[in-house]
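Handing you this structure, nothing more for now.
A single protein chain has been omitted; all remaining protein chains appear in their positions.
Up next, chain A:
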């Protein structure tokens, strides 16, 4: 395998990792606010904050990893996306900043103010929406280069059915992934009251998620014919995705094996995300950046991969330790430690 392919695969894996861990975080923010409004906050907020407090910073690193990596492997993406994304990117940074820092501020017990909870919940939905714009742009038709100047066609972006369906898909997926994780976590903590509530959320958001996936698929067909056709070559990946979705729904509906249900949700998104990614090939930004033509020099690419492997030796054991201490330690989850 050439280093470009390894590079993009690694980056895609990390983006997928971010998709999962960030969805749990962002969705939790929305549910915390929703619970407050519906006066059910005493039921689930304890659960949410116990899981999220030790890991929010790690979540953030997945994102940093991705954007540093893509600029490293494909420096031309900095040129095109950098210029075009100045406004949406800056807005996303500001939302992330509000969320990340207020999260720590809140830890120190200023009474959970309504404004804070609102910001926490609202950013949880706005961030996925603003970040998903980068995926929309990658399909081409929104970024143009003329006379050495890169610009973003905001009108085309805001009037495109495709961009709106991506935003919608991002939001409902976040809520669905988060609810299915919280269901697992509540079951683990033996918190039956919370479990009842978050299980309901998971069942509720399943339908819009699958509908949004379909509409996005159709909208993509109208926007980028080439990509749409490629997707049919990987029909089995999308088939597996739907299969795992059904397994997850069945388990949650039956009220058993929530851990397996969450893994199924992860696999559902894994296959959908990789099916989408592999059919996007070879473009990173249609038609300006391709994996082969715009990769970094070989020496840098290989150095990056070496560092990546060395880094994994450091990261994987640390992440396992983190999970064992906070995610799979039954006493901690139940609030005894």
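List of remarks:
Methods note: a residue touches a chain if its C-beta (ideal position, glycine included) is under 8 Å from a C-beta of that chain, and two chains touch if they have at least 3 such contacts; residues count from 1.
Everything that follows uses one rule, which is that contacts and distances are computed from a predicted model.
Entry comment: the absent subunit's protein name, as recorded by UniProt, is "Cytochrome D ubiquinol oxidase subunit I", drawn from "Cytochrome D ubiquinol oxidase subunit I", "Glutamate synthase (NADPH), homotetrameric", "Monovalent cation/H+ antiporter subunit B" or "Protocatechuate 3,4-dioxygenase, beta subunit". When the whole complex is considered, the residue among A:86, A:192, A:246 or A:260 that touches the unshown chain is A:86. Residue positions on chain A in contact with the hidden chain: 53-55, 57-58, 60-61, 63-65, 67-69, 71-73, 75-76, 78-83, 85-87, 89-91, 93-94, 96-98, 100-105, 107-110, 149-151, 296-297, 299-300, 303-304, 307-308, 311, 314-315, 318-319, 321-322, 325-326, 337, in rising order.
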